[in-house]
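To keep things clear, I will list the structure first and then write my remarks on it.
For this depiction, one protein chain was excluded, whereas all remaining protein chains were kept in their positions.
Chain lettering (A and B) follows the sequence in which the chains are written, and residue indices restart at 1 in each chain.
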Amino acid sequence: MFDILLPSLVDGLMIGFVYGLAAMGLSLIWGVMNVINLAHGPIIALGMFGLYLAFNTLGLNPYLALILVALAGLLLGVLIYYVAVQRVLTAPHLSTLLATFAVNMILIGIGTAIFSVSPYNVDFSMGSMDFGPVRVLWTRVAAALAALIATGLLYAFLFRTRQGKNIRAVANNRVAAELMGIPSSRVLALSFGIGTMLAATAGGLIATFFPFTILAGGGYELRSFVIVVLGGLGNPLGALVGGLILGMLEGVIPVFMQTSWVPVIEFALFVFIIIIRPSGLLGSRV
Amino acid sequence: MILQIQNVSKNFGGLQALSHVTIDLPEAQILGLIGPNGAGKTTLFNVINGIYSPSEGRVLFLGKDVTGSKPYRLAKMGMARTHQIVQPLNELSVRENVMVGACFGEENHGMTRAAEIADEVIDFVGLDERKEQLAINLNVAQKKRLELARALAARPKLLLLDEVLAGLNPSEIAGMVQTVAAIRERGVTIIMIEHVMHAVMKVSDRIFVLDYGQQIAEGTPDSVSQDPKVIEAYLGDPKLAEEIATRTN
Partner (left out) sequence: MKIYTKPGFWLPIVLVALVGLWPIITDNAANREVVSSILVSVVLASSLNILLGYTGYVSFGHIVFFGFGAYTGFYLMSVQGWSIYAAMIMAGLVPAFLAFLLGKAILRLRGAYFALATIGVNEAARAFIKNFEPMGGSVGMQLNFKIYNDYGGAAQALWTTFYLMIAVTLAVIIVSYLVRFSKFGLGLMAIRENEDAAEVMGVVAPDSKTWAYVISAIFPGIVGLLFFFKNATILPGDAFRLHLSIETIVMVMLGGAGTVLGPILGGAGYQRLRGTLLVTPLFRNIQLVVAGVLLLIIILFIPAGIVGWLRDRFPSLRRVLE
């Protein structure tokens, strides 16, 4: 039992870092402007495809390509903000939900038209190493490292740079921030962009693990919701921790029951936590 | 006693919003609830109204313990309130807004009768011309009258008015004071949160003063307005303090 359990746990843990990264993107947008980005899933998927294209057509090393993917994610996010989100920020909450959902549909539609629903694969491996019963894939380790670095960069940005402080100010109290001369609209666009950047980057990393399709983002989107709720709104560290917990759960559950029950369990967990402790296990920062 | 607040305290995490507040309110009385900003007046309303549960203490309405009851239960027992920041039902017409009050209050009317009551009350508060307009299109003063109309349509036994005079000019204030007195004449008990000192002193039977969540004075308008503790509490606002001290009408 231990022989099966430990590898699953370790694998899940490392994937969990990437889950955390994706969830951080969602959490940031949610925390800063109270918008739930329902286009989160397709953006993750586009990150996967972005990496694929950079890897296959440009021949770039995936981890270098990741930087391009991140930039693309940032630009896409800013675009989405200005086109779909800005106008409905002041409308009832559900308008932003439906607006981002509309973007989701558009992205999936375009993506399917370009890539169809066939699986794609990034043929990249860095080999593995065995630690007793556990086989560690270096791609997983690299991804976990990348996620940690990204988290560190995010924190540095939010707490050490002026733009970052602006974001935190606007998140805290938008009106007051505007009175202090902070261009809240640009700050919000940037926040949205950073959120999507994190999502796209996570997608790129996942592309180095498994084959994927344009529809693969949906599952990660659901996981991101669960993680944000687990880890607390607007709490990036909470998102990371939540990601690790979920990753481990996902590694362990299939040992005991059919994999197809995993979404059902995730849904139950999600609803359970929302009802019991809406501010998340680690408390929200907003 | 229509309402008994017994030793009610309310804290939010570290913030003590109310401490050991006790009030006995007889029927058909107008109680003025005053105190500086942030004293806990609206919080007290929220506890009475069922929006918050008290951390300590009990609330009895019509002799029944309603501590922690939901707002709709209290509405159905005959309690109604207006909000300090108006809460109109935006995409519904003025008439529909007021009908909600009539339908879901204690008397539980059907749609037809509720429409009749709504028309009466809308006339009473002077919004007759705007009956079919959507609530979102009213200005703030009209929205305040809508709040009052909604509460009145429920024909409550106890009416909680939260700064119903705010933003009105002197003649409107005089008119509203008359209205409040007229409501009391119909047998309705009223608690008024107010900052317009001369008005609340004039119309109230009794005054209750809160500061930092605690009761600092209680009694007739005369005795309260001369109470040094009250004057000191308002000293942050010298205009108000002077008003209280001289009690101009």
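Keep this in mind: a residue touches a chain if its C-beta (ideal position, glycine included) is under 8 Å from a C-beta of that chain, and two chains touch if they have at least 3 such contacts.
Just so it is clear, the structure is predicted and the values come from calculations on it, not from any experiment.
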### Task
Using the whole complex, pick out the displayed chains that touch the missing one.
A, B
### Task
Could you tell me which of B:A28, B:L62 or B:V100 touches the chain that is not displayed?
B:V100
### Summary
Out of B:A75, B:L127, B:I193 or B:V224, the sole contact with the unshown chain comes from B:A75
### Query
If the missing chain were put back, which residues of chain B would it touch?
49, 51, 70-72, 75-76, 80-81, 83, 87-92, 96, 99-101, 103-106, 110-111, 114, 150, 154
### Query
Residues of chain A in contact with the chain that isn't shown?
36, 84, 87-88, 91-95, 97-99, 101-110, 112-113, 222, 225, 258, 260-264, 266-268, 270-271, 274-275, 278
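Heads up, the rule we're going with is that only the chains that are shown with their structure count from here on.
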### Message
Rounded to a whole Å, what is the gap between the Cα centroids of chain A and chain B?
### Response
48
